[in-house]
Each structure stands twice: as structure tokens, then as C-alpha cells.
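Let's look at chain A:
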Amino acid sequence: MSAVALERRPAVQARVIVALAQRALAVQLRRAQFLIPALVLPLVLLAVIASGTSAGRNLPGFPTSGSYIGFVIGGALLQGALLAGMTAGTAMAGDIEGGFFDRLLAAPVHRASIVLGRVVASLVVGAAQACLFLAVGLIFGADYAGGVLGVTAAVVLTAMVAGAAAGATGALALRTGSVELLRNFFPMVFVLLFTAPAFFPRQLLSPAMHAVTRFNPLTYVVEGIRAVLHDDRALGSPAAGFACAAGLLTGATALAVLAMRARTRGA
Partner candidate 1 sequence: MAAIETSDSSILVEGLVRDYAGVRAVDGVDLEVAAGEIYGFLGPNGAGKSTTVRILTTLLRPTAGRAVVAGHDVVSGASGVRRAIGVALQEASLDPLMTGRELLRLQGALHGLRRREAAARGEELLERVDLVAAADRRLATYSGGMRRRLDLALALVNRPRVLFLDEPTTGLDPASRAALWREVRALNADGTTVFLTTQYLEEVEQLAGRVGIIDQGRIAAEGTPSELKERLGGPALHIDLVDLGRTEEARAALARFGPCTDRPGGGLRVRTPEGARAIAPVVRVLDEAGIAVDAVEVDLPSLDDVFLALTGHRAVEEDAEA
Partner candidate 2 sequence: MTTGVAYSAEVTAAMWRRSLLEIRRVRGGMLPTILAPLIFLLGNSGQFGRLGSLAGFPTDSYMAWLLPLACLQGAGFAGGAAGANLARDIEQGLFDRLRTSPAPRPLLLAGPVVASMTRSVIPATAILAVGLAFGTGLSGGVLGLLALYVAALGTCMAAAMWGCLLALRYRTQQVGPLIQNGVFLAVFLSTAYTPQPLLQGWLGTFAPYNPFTYVLELGRQATVSGVEPSWAHTWPGLVAIAGMVAVLGALALRALGRIGN
């Protein structure tokens, strides 16, 4: 008989991850309080910023490719991704507080699969949300010169950020097991967003903010999103965007797996 335990076989692991991801998705879709903030908040902010700051177009140095809403939608995608990931982390803390997590641990499931299930679910939510936001943008006058390929790339980048946010907040959830703490992290979404050129071109940010953005990986992701959406390399580097998104996703997932190990070892 094979020495590899059943739960370590790759095919079994994949099935477990899919099942856990499906469950995470089902919970998120069925509970309005999980879904609404990540969906509604970015769209409202998009509507307000797209109209409220559109005079910015007249500033010298503002990129000319695409419409104004087409430019700021990158920020909305990023915000939605961060909120969706954060929601996943909060839901995980809820599982820990509510005891569902212990049931998972009692099952012969590979520990990493529990984390990966969450991350995969957030990738799906992030991608679906990005499609929705881009469609809403389209209705309200955005155009995407990058075509299907550009839109797909933007969706993938957004999904990766959502997965990374789920990994990072999942790590926090695993370390603390506190829904309350995760909720208190909510303002961090906006700190991360505003310290990247989410809604305005980097060269037009205030000098202090410009200096800060260099150290925020989301800067390169959002610039990458705009570059692929509008097929304009002057807006950013797709390669840098993908590199940062991939780094964030792997780093955050690794953090979550480590937190999982620490948690189960402590238990």
C-alpha cells in the first residue's frame, strides 16, 4: 500500500480545496452583510470620485487615453478586491469564533487546503467583481482600448489582489481568531488604497504622497491594470503589475499557511 496518506494525494487535495472554496463562496453569496460592502462601497466611491474630481482631466499632465471614469475605475477594482479579501478573512475569523473551524481541523483535511480554499474563493469573487465593475464602468462611459485581452488581464490582476488580501487577513484571523480585530482593520483598506495612485496619476499626486506610493506594491498593480485596460504603456508597466500581484499573492498565502501551522501546533 502506498505510504502517502489519502489526504496528501494531489487529486484529493484539489477536490478538498474546491469543496472548501465552494463553501466559502456560498456563505459569502448568501449573506448580504458579507457581499454588500465589497460590492456597493467601491461603486459608490467610483460614482462620487468619477463625477466629483473629473475636473482633474483639465490638469496639465493628465493622461489623455480613455475617459475619466475609465481611468479611476482601476481604483474601484483595487478597492473591491481589498474589501472582498478582507471579507474572506473576517469570515474565517467568524468560522474560528463559531467553531466551524474546529470541525474542519477534526476532518482528515490537509491544513494548507483550508487556507487555499479561502484564497481560491477570493480569487473567484475578485474576478467576478472585477467583471461587474468593468461592466458598470462601460455603461457609464468607460472604454477599454485594451480589448478582451486587456480586460481579461485586468480581471486577473484584480483577482490576484483579492486572493492576496484574503491570505493576509486570513493570516491575521488565524493568529488572533477575532472578528472584532479584523473589523478594526477595515480602515487599512483605505490607507492602502490612498497610498497608491488609485484614482489619480502618480505624477499628479502631492509630492509627499508621490514619495510614499513608491513603497506600496499596489501602486504597480493599479498602474498595470490601467496599462492593460487602455493598452497604453505610458500608464504603467503590466509586467511590474503582474510581478507585484504575484508576489503579494504568494507572500500572503505563505503567511496564512504559516499562521495555520502555528495555530494547529499550538492547539
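Here is how the candidates were picked: all candidates are chains of the complex that A comes from, given by their letters.
Criterion: contacts are C-beta pairs under 8 Å (C-beta built on N, C-alpha and C of every residue); 3 or more make two chains touch, one makes a residue touch a chain; residues count from 1.
Fair warning: this is a prediction, and the values are worked out from it, not measured in the lab.
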**Asked** Thinking of the complex as a whole, which of 1 or 2 is in touch with chain A?
**Response** 2
**Asked** Can you list the residues on chain A that touch candidate 2 in the complex?
**Response** 33, 37, 44, 47-56, 58-59, 187, 190-191, 193-195, 197-200, 204-206, 208-209, 212
